[in-house]
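One structure is given below, represented as structure tokens, and several questions about it will come after.
A single protein chain has been omitted; all remaining protein chains appear in their positions.
Now for subunit A:
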Amino acid sequence: MADQLVIGGVALESRLFLGSGKYSSNAIIPAIVEASGAQVITVAVRRVDPGAGSENILSHIPRSCRLMPNTSGARNAQEAVRIARLARAAGCGDWIKIEVISDNRHLLPDNQETIEATRILAAEGFIVLPYMSPDLMAAKRMAEAGAAAVMPLGAPIGTNRGFRTRELVAIMIDELDVPVIVDAGIGKPSEACECMELGAAAVLANTAIATAADPVGMARAFAQAVAAGRAAWLAGPGAVSEQARASSPLTGFLHE
């Protein structure tokens, strides 16, 4: 059976999600999508202008890709909800990545407002993927509120600092029933691989690919790294248990 990630009833083969806001030209997006094999791409609703002709970002996104509009720019739950509704009305579909940021210095998400927006939008039938600070309790509340997955940050947006929140995300992966997608801060393919080895369901990359000297080459590298990390995670549990069985337990004598 193929190893698929199912979100909102949609089965995905690729576990690499893309961002779209930082490229030198929207025209490069099809090549990035192809090299990365990504099937999900996030687009800021604030950047979408259906009337803009060739400057309209939506016209550059291949049909093979699922749109995940995001609420970038929203400062509270109400604004996120309004942006989500605008996205749906503009024909962007039902998926919505909630981004609620009320701290422009570090761009850290507001979990409290995000839970609220998740609740409202899930009830309206959206497939909700909240971007969040890695916090188990907040993630549980998002899941209860109807989130289809949760998207904790690996490090603050745009820092390329790597998987700094590893300990907290590991706990989330262990404890949550919804997929955990590491979003933001991942700067190198090896770090994306690390997320996947740990059991993350997927990784979203934007800055790392968009700011690379060769974005298409970097997109390909990320695809390979995410696939390798996933393969390692799938192979990992088996190998670990086999080793445990093969070795003689140190405390076996107690039962003799």
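Note that in this section a residue touches a chain if its C-beta (ideal position, glycine included) is under 8 Å from a C-beta of that chain, and two chains touch if they have at least 3 such contacts; residues count from 1.
Criterion: contacts and distances are computed from a predicted model.
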(message) Considering only the chain that is not displayed, what protein name does its UniProt record carry among "Ferredoxin--NADP reductase", "2-iminoacetate synthase", "DNA-binding transcriptional regulator YhcF (GntR family)" or "Sulfurtransferase"?
(response) "2-iminoacetate synthase"
(message) Of the residues A:L18, A:V45, A:I98 or A:V182, I need the one that contacts the missing chain.
(response) A:V45
(request) Using the touch rule from the top, list residues of subunit A that touch the missing partner. (result) 21-26, 45-49, 52-53, 55, 73, 75, 79, 82-83, 86, 101-107, 157-160, 207, 210-211
